[in-house]
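A single protein chain has been omitted; all remaining protein chains appear in their positions.
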Amino acid sequence: MDDTTFLLALSGMLFALGLVGVIVRRNLLVTLMFLELMLNGVILSLVVFTQLLGAEAGAVLVLLVFVVAAAEIAIAVPILLLLVRAGHTLDPGAYAGLKG
Amino acid sequence: MNGLLTLLVLLPLAGFLVNGLFGRRLGPAFVNIVGVGLPLAAFAVAVWAWRILEAGGGEPLIETVFTWALVGEHVFEVSFYLDRLSAVMALIVTGVGALIHIYSIGYMKGDESYARYFAYLNLFLFFMLLLVLGRSLLVLFVGWEGVGLASYLLIGFWFQDVDKARAGRKAFITNRVGDAGFLLGMFLIFTTVGTLEMDQINQAFAGGLIPVGIATAAGILLFIGATGKSAQIPLHVWLPDAMAGPTPVSALIHAATMVTAGIYLVARMSGVYLEAPAASTLIAVIGLLTAFLAATIALVQTDIKKVLAYSTISQLGFMFLALGVGAYAVAVFHLFTHAFFKAALFLGAGSVIHALNGEQDIRRMGGLAHRIPWTSGTFLVATAAIAGLPPLAGFFSKDEILWFALASGQGGSFWFWLLGSVTAFLTALYMFRLYWLVFLGRSRMAPEVAAHVHESPWPMTSVLVVLALFSVVAGWFALPQYLAPLLPAPDLRFAWPILHWGLIVFAVLVAVAGLVAAGVLYGDGGRRAEAIERRFARLYRVLAGKYFVDEIYERLLQRPWRWISDRVFLRLGDRILLDGSLHGLAALARRGAGVLVRIETGSLHWYAWMILLGLVAVLIWVWRYV
Partner (left out) sequence: MSEALALNLLLFLPVIGGVLLLALPERRADLVRGLAMVVLLAQLALAAWLYLRFQAGVPGLQFETRLPWIPAWGVHYHIALDGLNLLLVLLTAFLGPLVVAGAFTSITKDVKLFHGMVMFIQFTMLGTFLAQDLFLFYVFWEAMLIPMFLMIGIWGGERRIYATLKFFLYTAFGSILMLAAIIYLAHTVLSADGTPSFAFADLYELGLGVQVQTLLLAAFALSFAIKVPMVPLHTWLPDAHVEAPTAGSVILAGVLLKMGTYGFLKLGFPLFPDAALLATPLIMTLAVISIIYGAGLALVQDDIKKIIAYSSVSHLGYVMLGLVTYNLLGVQGAIIQMVSHGLVAGGLFLMVGMIYERCHSRDLADYGGLAKLLPAYSVFFMILTLAAIGLPTTSGFTGEFLVLLGAFHAAWPQFEQGVSYPLVLASLAVLGIVLGALYMLRLARRLLFGEARAPVAGLRDLSLREMGILGVLVVAVFYIGLFPNDFLQKTEQAAMEYQERILAVRDGEVER
């Protein structure tokens, strides 16, 4: 298989791995990490297509996603921290306050 | 002389405003000057206007004051109209009215709402003058409802007594039912004739342009209004209860003036009734029936004012009988004489009540003739007048009615005359019964009452004398001839003078028979009468119960309406059906929401799965359809 196909398959696998991890794992922190994995899979595929099609917009998009991911982590982790400080557990099942 | 009629109408209104706003503060003397002076001034103006009328040969005086409303081509003006008929009415209203105001100075002395009383009385006078001087049915109606208001306020004058307040309300509501009929009649006339000015309406009907059916319908509808105001069957029930008001009020409003408004209305609209024989017959029948039945009730009443109240209803019935057979001028004649002797009777009753410190039950009176001579004497004169003894006033007017009841070519019949004569007999009977039980025989008064019996003060007795005097001479004014150009006498079925004289003699005999019968039955303090009452106990109870009309109305009208309003409208309609369906919808929304909310589990995991599923669904959809 050539490089393009291999890289796209890799990005797809990264995404799928991340998705599975988000759904299966019962640990909030780990869920976040797998979420990052999904994002990285998307970024990889973006890079591949940019190189393939020569569209500068793709590069911009990559940088955009990087920044958004970083911002998201910067906000999500403190939220998680505060949540866990109150709830004393990383198990998502313990947090059902938004029920109903 | 422009503005004279307007002045006439406004004088009592000024009295109402001044006494109403300032009377309490300025004291009884001031109230007297304003409250009595202005009606007297009004009487003077009325006389003046009448003289101008006569100087012009009876040509009606018309004053247009302003345009009330202009709607498209329809004009509604406020104008006044003085012809011989309204002149007679205006003179009665202001004349007798002024006298009763004077009487009230004595009767209401010391009452804590002295100023309010005179204010209301003046207000009544204002509206009554509007009624009789109005040129259009609209102005008449304003006066019509206005006197109803004044009556309501005056009947319930001592409003702290719940029963008195209730009586006022009953009068107003009963009148209102009549007014609804009146309004419909007015609308009908307006729609078919195009105007509400009464003189023009009469002309239109006389010209034969309006179909008989319309005339009949309008006549009946207006008459419904008249039955309300003039206390005829079936809307007569308010008048006896109206006796709750101060006695001068009963004299003025419920004897001499307001209740005569219905007579005036029919007489004024004679143009319509001449074209509507069916309506006229209805009027005659109801009038006669009312006269008879009221007389039977009067026979067994024990409250002095109630006897007079039923007597008034009965006499009004006579007037309607005359109207119903086309003898309009004669009806007005009886209205005229009746005003004097009925007012005298009521005021005399007031004098008696005053003398006995509030006693109104005739079973606790008796032997008063010597102790209150002025009251007794005037009362006797008035009683004789109403009984129809010649040459007093009632004889002339009542006799004319009976004659036309028999001989009128417009509906006269033997049966009318017969029942009318029986009623005349009863009239004499119950009136002399009243006189005997109150003034003659042994005293049946409570001892404390008997000790303080005293003649009334001069404002009261002088008025009694004046009225008694008029009760004697009023019949000598040839009123029917005076009004003939306006209200011609009906053609006669048979014009044998000897029949007429025979009838007159018969009528006198009837009156005397009543007098004698009264003496026999009640002369010994009523023992013989009581024996008869025991023999016919059931009949007695029906009469004393006034034929239970009030009770029937309560059962058939008031209770069902209240029941419907409460059970059907409020509980079933508003609460169960309307609000119920609303609340049902709300409950439905809440239940639906309750089901849908189960998606919100609060579990992150669940949300993630849902997102995934949704994403997959969207992707498939895009794949398939886009």
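The first chain written gets the first letter, and so on, giving A and B; residue counts start at 1 in each chain.
Convention: contacts are C-beta pairs under 8 Å (C-beta built on N, C-alpha and C of every residue); 3 or more make two chains touch, one makes a residue touch a chain.
Everything quoted here is computed from the prediction, not taken from an experiment.
**Q** Among the chains included here, which ones are touched by the excluded chain in the whole complex?
**A** So, spelled out: the chain left out of view touches B.
**Q** Given the contact definition stated above, which residue among B:83, B:145, B:275 or B:400 touches the chain not shown here?
**A** B:145
**Q** Of the listed residues B:476, B:561 or B:609, which contacts the missing chain in the full complex?
**A** B:561
**Q** Which one, B:58, B:277, B:390 or B:573, makes contact with the chain that was left out?
**A** Only one of B:58, B:277, B:390 or B:573 touches the chain omitted from view, namely B:573.
**Q** Provide the residue numbers of subunit B that touch the chain removed from this figure.
**A** Contact residues on subunit B toward the absent chain are 66-72, 74, 138, 141-142, 145-146, 149, 156, 159-162, 165-166, 169, 172-173, 176-177, 179-180, 183-184, 186-188, 190-192, 561-562, 564-566, 569-570, 573-574, 577-579, 582.
Just so it is clear, only the chains that are shown with their structure count from here on.
**Q** Indicate the whole-number Å distance between the mean C-alpha point of subunit A and the mean C-alpha point of subunit B.
**A** 95
**Q** Where on subunit B does subunit A make contact in their complex?
**A** 597, 600-605, 608-609, 612
**Q** Please give the residue numbers of subunit A that touch subunit B in the complex, ascending.
**A** Residues 19, 22-23, 26, 28, 31, 92-93, 95-100 of subunit A touch subunit B in their complex.
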